[in-house]
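With one protein chain held back, the other chains of the complex are shown just where they sit.
== subunit A ==
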Amino acid sequence: MQKNGPIALLFHALVVGFVLAPLVVICLVAFTPENTLTMPTTEFSLRWFRAVFEHPDFVTAFGNSLWLATIAASLSVAIAVPAGLAIDRYRFPGRDALNGLFLSPLIIPHLVLGVAFLRLFALIGATGSFLWLTLSHVIIVTPYVLRLVLAALSGLDRSAEQAALTLGASRFTVFRRVTVPMILPGISGGWLIAFINSFDELTMSIFVTSPATVTLPVRMYMYATESIDPMMAAVSALMIALTAVAMVVLDRVFGLDKILVGEK
């Protein structure tokens, strides 16, 4: 292992500092007893955390976001794995077009997608529908999953599948017992990135959510446009804490290395 020089160490420290500093600040601000976004100087208070739970619309929005992200990430995995297999393994007419189509949501600004979906949902009478909101999220998160699945497939030793086949496994058994476990890091990594992207997607969601399906980022955005108080910081701090706990639990139960990096 190569040692880092002093300049490299300083650089790393700065990068980590810049990434972490806002998170630390927002967490500290959440504990302020004041009415403005200030660092707590004299005492710590949980008043703004209480305020969050006195706003049931935030709790509902959180629930909406959680469901939305879970379903959207899972659906996108269900689409991206077969699509990835087809694109990786077969040469068929329209293969490049299909690949391009699946990845295009990455290129189109979410603002444009938002307006387009708003118009489409109005036309088909789907405004306010959780199902259609979910589908719109599936469209924007699938490219991430597909990319990771394709990367995992390209690094896969096909002879393991051939070995399973010659040992008497059917094609589906090979897929279930060999292919999927071997590309699991790509699939689970893709799911996680899809979940996160869906969970904090704001730009498009502003256009396609309705009062009944409002997501947490949209809720926060609407709140912040009306008033700026430390409750936003409290919501953020809760999110950070929740994510951290989820990561620790995942790591303890499955091992994040195993899921995201794979067994080597």
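As a convention for this text, a contact is a pair of C-beta atoms (placed from the backbone, for glycine too) under 8 Å apart; a residue touches a chain by one contact, two chains touch by 3 or more; residues count from 1.
Definition applied: contacts and distances are computed from a predicted model.
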UniProt protein name of the chain not shown, from "Putative spermidine/putrescine transport system ATP-binding protein", "Na+/H+ antiporter subunit C", "Phosphoribosylformylglycinamidine synthase subunit PurQ" or "Formate hydrogenlyase": "Putative spermidine/putrescine transport system ATP-binding protein"
Chain not shown: contacting residue from A:Leu23, A:Ala163 or A:Ala241: A:Ala163
Contacts of subunit A with the absent chain, listed as residue ranges: 157, 159-160, 162-170, 173, 177-178, 181-182, 184, 263-264
